[in-house]
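Every protein chain except one is present and positioned as in the full complex.
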Amino acid sequence: MNVGDADPRAALVEINVRRSVFYPRRNHVDWITVRGFELAHAATPWAPPTADQPGLIGPNWAKGWIIEDNHIHDAKCSAVSLGKEASTGDNYFTHRLDKPGYQYQLESVFTARQYGWNKERIGSHIVRNNLIHDCGQNGIVGHLGCVFSTIEGNEIHTVATKREFYGHEIGGIKLHAAIDVQIVGNHIHDCALGIWSDWQTQGTRISRNVLHGNSRDLYVEVSHGPYVVDHNVFASPAAIETMSDGGAYVGNLVAGTVLLQPVMERPTPYHVPHSTEVAGYASIYGGDDRWIGNVFVGNGGDPTEVAQAYDAKLWPDALITYGTGIYDGHPASFEEYMGAVRAALPGDVNVYWNLKNPVYLRDNVYLGGARPYAGETGAVVSDEDADVRVTDVDGVVTLGITLPAAVADHRFGVVTTADLPRVRMVDAEFDNPDGSPLVLDVDLLGERRDAPAVAGPLFGLTAGRNEVTIWPED
Amino acid sequence: MNVGDADPRAALVEINVRRSVFYPRRNHVDWITVRGFELAHAATPWAPPTADQPGLIGPNWAKGWIIEDNHIHDAKCSAVSLGKEASTGDNYFTHRLDKPGYQYQLESVFTARQYGWNKERIGSHIVRNNLIHDCGQNGIVGHLGCVFSTIEGNEIHTVATKREFYGHEIGGIKLHAAIDVQIVGNHIHDCALGIWSDWQTQGTRISRNVLHGNSRDLYVEVSHGPYVVDHNVFASPAAIETMSDGGAYVGNLVAGTVLLQPVMERPTPYHVPHSTEVAGYASIYGGDDRWIGNVFVGNGGDPTEVAQAYDAKLWPDALITYGTGIYDGHPASFEEYMGAVRAALPGDVNVYWNLKNPVYLRDNVYLGGARPYAGETGAVVSDEDADVRVTDVDGVVTLGITLPAAVADHRFGVVTTADLPRVRMVDAEFDNPDGSPLVLDVDLLGERRDAPAVAGPLFGLTAGRNEVTIWPED
Amino acid sequence: MNVGDADPRAALVEINVRRSVFYPRRNHVDWITVRGFELAHAATPWAPPTADQPGLIGPNWAKGWIIEDNHIHDAKCSAVSLGKEASTGDNYFTHRLDKPGYQYQLESVFTARQYGWNKERIGSHIVRNNLIHDCGQNGIVGHLGCVFSTIEGNEIHTVATKREFYGHEIGGIKLHAAIDVQIVGNHIHDCALGIWSDWQTQGTRISRNVLHGNSRDLYVEVSHGPYVVDHNVFASPAAIETMSDGGAYVGNLVAGTVLLQPVMERPTPYHVPHSTEVAGYASIYGGDDRWIGNVFVGNGGDPTEVAQAYDAKLWPDALITYGTGIYDGHPASFEEYMGAVRAALPGDVNVYWNLKNPVYLRDNVYLGGARPYAGETGAVVSDEDADVRVTDVDGVVTLGITLPAAVADHRFGVVTTADLPRVRMVDAEFDNPDGSPLVLDVDLLGERRDAPAVAGPLFGLTAGRNEVTIWPED
Partner (left out) sequence: MNVGDADPRAALVEINVRRSVFYPRRNHVDWITVRGFELAHAATPWAPPTADQPGLIGPNWAKGWIIEDNHIHDAKCSAVSLGKEASTGDNYFTHRLDKPGYQYQLESVFTARQYGWNKERIGSHIVRNNLIHDCGQNGIVGHLGCVFSTIEGNEIHTVATKREFYGHEIGGIKLHAAIDVQIVGNHIHDCALGIWSDWQTQGTRISRNVLHGNSRDLYVEVSHGPYVVDHNVFASPAAIETMSDGGAYVGNLVAGTVLLQPVMERPTPYHVPHSTEVAGYASIYGGDDRWIGNVFVGNGGDPTEVAQAYDAKLWPDALITYGTGIYDGHPASFEEYMGAVRAALPGDVNVYWNLKNPVYLRDNVYLGGARPYAGETGAVVSDEDADVRVTDVDGVVTLGITLPAAVADHRFGVVTTADLPRVRMVDAEFDNPDGSPLVLDVDLLGERRDAPAVAGPLFGLTAGRNEVTIWPED
């Protein structure tokens, strides 16, 4: 127990042994609503994806919970858990060491399918409009149990900033297998990681969130998509890390570094669209991403050094840029990719193993030193100082940005499913969880458009200086 | 149409357009017995694991067929098919080229599970005491549909020896996903490949077969086991190729080269024991094999050159030896392996990626230049000339072998489940399909023992020259 | 061949042997759109729920077809089939006679689950804006394969009116297991049966349809619900037959007889909501229905005799009334039902076997001799002549109805999920296919309301005579 400067002989000392505040002992206690409480002070244990994952509050492997309008804080590890239970694997790697934790994690996906991990039984939770802060590990965590859930309108801050723990499960929001999860309109700041979507990010949408002051904002790891990231503000120095395929990034402000890292030796599962049913598994080639109408801003320094300042363990061959130079060398269309395939055949895995995935970029804006992917035509590039500033005064967050006229004059139409080529490996469309087509026509503040608009997360930006209140939304 | 030296103007020419002789149009026509027929002359198409796989005869995705005492010959491609149907994938790679055939094949495993690929519905066939010959591709073929089947007492010869076709689905017996399949007491000779068990060789037993005169005798590819190979005669110059983990080789005569090749970039599924349920997937590290009481005989030349003479496409880094030198550098016990793990941690996949699997060898005999694995203690090695000869006179096959006295004097007890350490990755025992313990106490001729016996497939071998009739059995 | 009065020696005679016009040979050919064709003249065979069910057009066991804007006519049996294939049962009763067809049908549900009958693989079709007519058996048919489909805006007429066939699978729309099927805005007239939803009517919605001139309009058989029937016009003399539990009837015009018949000896399955997963099975007790804001009109004669005129095989103890007198003797609330349970306990099935299900009625209007259920309080009853007339002139359908002032003055609020008590046996809510709450705020013509409105399918009806064009809608 580290009490810092306090004198435990003089102060009131409360030692908490309560594992959870509101967490059923049994699985499958469905359809509970928890609304309007202050929930605090739980000695939750570490919650990795390969073990039982208790939180201060959570459904413990059930369906249809609503957790809203609560003030949730001071969990030793995780505040809200939508995660798995023990029978699908509980620290087997730690106990046995005979196979990697990775291996036990992938086995847990298959075991879970046998134990009822499906839309009928698990997930579909709503975590909405909560204030969550001061947690040692995660604001919201969840492997498997989070599927089909909505995480909306929450403010999450001060997570894992004490650096009490080290491990691969830390973040404002840290999910595994976030199938069809909608992460919308949250404000996440001052966390060790903002949003970390790990494994099986498929059908997932990360839309209209404000992230700043985090060690890293968004990390999408070993996933195959399709997933959508639209109309967010990523304002931390290390903005986006992708060790995945199959993303669609539309209308974001990316004011920090962007990273790309293939992961060939850790193949992960992918699923039948909008289902937990496993359809296959594959290595992470990297690429197969779509970037339309985003605003990238370089904020100085060597981007690799900037990113490494926030993660000393970055892979040495990770590609890190301001802008989309990470994709240089990838084909600029599916046709170009298929041409490369045909040229390299005959063969099988060995042929594809060495080919880079296609990428699809247009209508992006690159400011302050950010640079476009070599294959992008028509990118708007300017080295004027965009002077991006996100300021938080008494909970009111303001975005300041200076747009060159060329940026403000460049417009692009509403992006829909028809504009987003299918994901190659999963062979799936970008669509809504109910299978209807995507229409990405709402900006960060909830404004809807049907006409062409400026790049970035706010349709109303104009040339010159903009100062816009972006949180709270209303 | 290649008619060789015949003059088609003078000879009777019959052009066969009959795809199959006895093959239901519908799936799920169960419990059919076909006994005592001559079945011949079918223009069966190529039957890869990623397409519909019709044969001259077969159940076409059903349960419980018995095909016995038939004479089956002259299929353009495959004689007996226990394979898959089209809805789980039908030449998608060929049509689309967007992903490797490997990828479509692994997807078909998951699709099949959804379409009823399980013990209740599919497989459990018996193919017994048939004479099968003169086929362009396979004597017996089958992906998925072969599960839980018994292939016993057949003679199969002259398969793919015209070299009409090239592809990864050729053999006297070529199976994929041969879960719990029992291949027992067959005589397979003069085939391009004798037995090729590809993907998901789990619960499979290859016992008391006689193989000779084949381009290669046994090839176990990208599988995780547990699988058992016991009391067989492998007498072709290229005897055994393993690109797999998890084998138990007991009491075989291996009179040709032995090959080992890890396959890290093509991870394949493994299953809950005795079930089609997928439990996970993994790369093929190679090793995790057991070799007890086998007789290895070198038959001259550089083993790599010998093997390459039969397969020009061998991977350049494949390990090829007479005997078990292929395992040099692997740990000799599970404890030694775990020591290496602990020394290399912390880490995860990256740690295991570079560690060789343990192997378990004892009581093997190495003759005529064959050499033991460096970690094997107590191996019997002799360079006397064993003079192995397999001769086939009017269908009666005789094995001749000369044993040194040291070999004849070395005895080892009956091998059972308790003697065979679990398979590391699959975490499964070597047992019978019904889960009862294995007892490997029957030799090639059906003799049962409960006392220690000499190494090799015949309990009755003695010092000096032996000449034994090994086919037909009784 | 019956040519009626034609002289086959003088006329052109075309004999059709084409089974289907557009119907894949293989299952699982997904995502096909057929738009804008005339599709006619197919000699489709009889398509019962216990056999292969081919139609003139259909997906043959697949997912995601769109069949729209076509003119489909003259099928010997069924025009559009969304039905099952053969492997889940193909006329076993007819071939074997050892068990009832009912038994083989229920077995096919379980077999289908094993062969991939789920939302991921089957159904979700759209059949929209087609003109379908002159079929011997069905306009649209389908067992199992129809799940999650939408049937919208079609005109269907002249089906089975030649009386060529007799059997339990005849109708403008005849579905089995119509899980989550939306039947909306269709015009169905001059058919032997308008809409027949048989077995497993769960999550089904029948909304805003116009039915008239049919032998019977709506028949819901051996189902447990929840299902919704709202804002329809049922104008045929025999309007509604229910041999089911679990209905919610809101805002309909019911201008003919209403029938209720329990079916204790044919228990049928029910499902996890919005899934094909079987949750249980139960006998059909009858009742557990909700009726809110409907307009019933008696149109003369003894209702039993009227109904029997259209179905000579009616069960002798079927209850038939104008209005809701069929429920007399049922408890008027869940609390009243539970009181009866508690009074009859201890016991088990024997106790419940003899108890009538609760019913929930309010805000209904009874005209022209129709009479309310004895337990309904506040019903508006008037014997003034409503003079309901549905006239079809050149495809334009007009509804005439005279409303007493008391009816026009009686108003009720929008009915939502919160107003519809859960179904007792299935223990499920009335909701939308995506699980969101129902809001029944749209009338037959597409008008939306948020204020209280008059009973019946048209929010705009006023006191006195109304003449409204109800088809085509726009």
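As written, the chain order gives the labels A, B and C, with residue 1 at the start of each chain.
As a convention for this text, contacts are C-beta pairs under 8 Å (C-beta built on N, C-alpha and C of every residue); 3 or more make two chains touch, one makes a residue touch a chain.
Since the structure is predicted, the reported quantities are computational estimates derived from the model, not experimental observations.
K.L.:
If I consider the whole complex, including the chain that's not displayed, which of A:114, A:350, A:391 or A:462 touches that chain?
P.N.:
Considering the complete complex, A:114 is the one touching the chain left out.
K.L.:
Looking at the whole complex, which of A:28, A:41, A:168 or A:449 touches the chain that is not displayed?
P.N.:
Considering the complete complex, A:28 is the one touching the chain left out.
K.L.:
Consider the whole complex, including the chain that is not shown, and state which of C:212, C:290, C:371 or C:424 touches that chain.
P.N.:
The missing chain is touched by C:424.
K.L.:
Looking at C:30, C:107 or C:392, which residue reaches the missing chain?
P.N.:
C:107
K.L.:
Check the options C:86, C:278 or C:314 and report the residue that touches the missing chain.
P.N.:
Within the whole complex, the residue contacting the unshown chain is C:278.
K.L.:
Name every residue on chain A in touch with the hidden partner chain.
P.N.:
Touching the chain left out of view, chain A contributes residues 26-28, 86-87, 114-116, 118, 120-121.
K.L.:
In the whole complex, what residues of chain C lie against the chain that is missing from view?
P.N.:
Contacting residues on chain C, toward the hidden partner: 97-103, 106-107, 110-111, 114, 264-267, 277-283, 338, 341-342, 345, 348-353, 424-425, 427.
K.L.:
With the missing chain put back, which residues of chain B would touch it? List them for me.
P.N.:
For chain B, the residues touching the absent chain are 119-120, 124, 272-275, 277, 434-435.
Keep this in mind: only the chains that are shown with their structure count from here on.
K.L.:
Check every other chain and keep only those touching both chain B and chain C; list them.
P.N.:
A
K.L.:
What's the call on chain A versus chain C, same or different interface residues, using the half cut on shared numbers?
P.N.:
Comparing the two copies, chain A and chain C contact each other through largely the same residue numbers, since over half are shared.
K.L.:
Which chain has its C-alpha centroid farthest away from the centroid of chain C?
P.N.:
B
K.L.:
Only C-alpha atoms count here: how many degrees separate chain A from chain B in terms of the superposing rotation, rounded to the nearest 5?
P.N.:
It works out to 180 degrees.
K.L.:
As a quick test, compute the distance in whole Å between the mean CA positions of chain B and chain C.
P.N.:
57
K.L.:
Among the residues of chain B, pick out those that touch two or more other chains and give their numbers.
P.N.:
Chain B, residues with two or more chain partners: 114.
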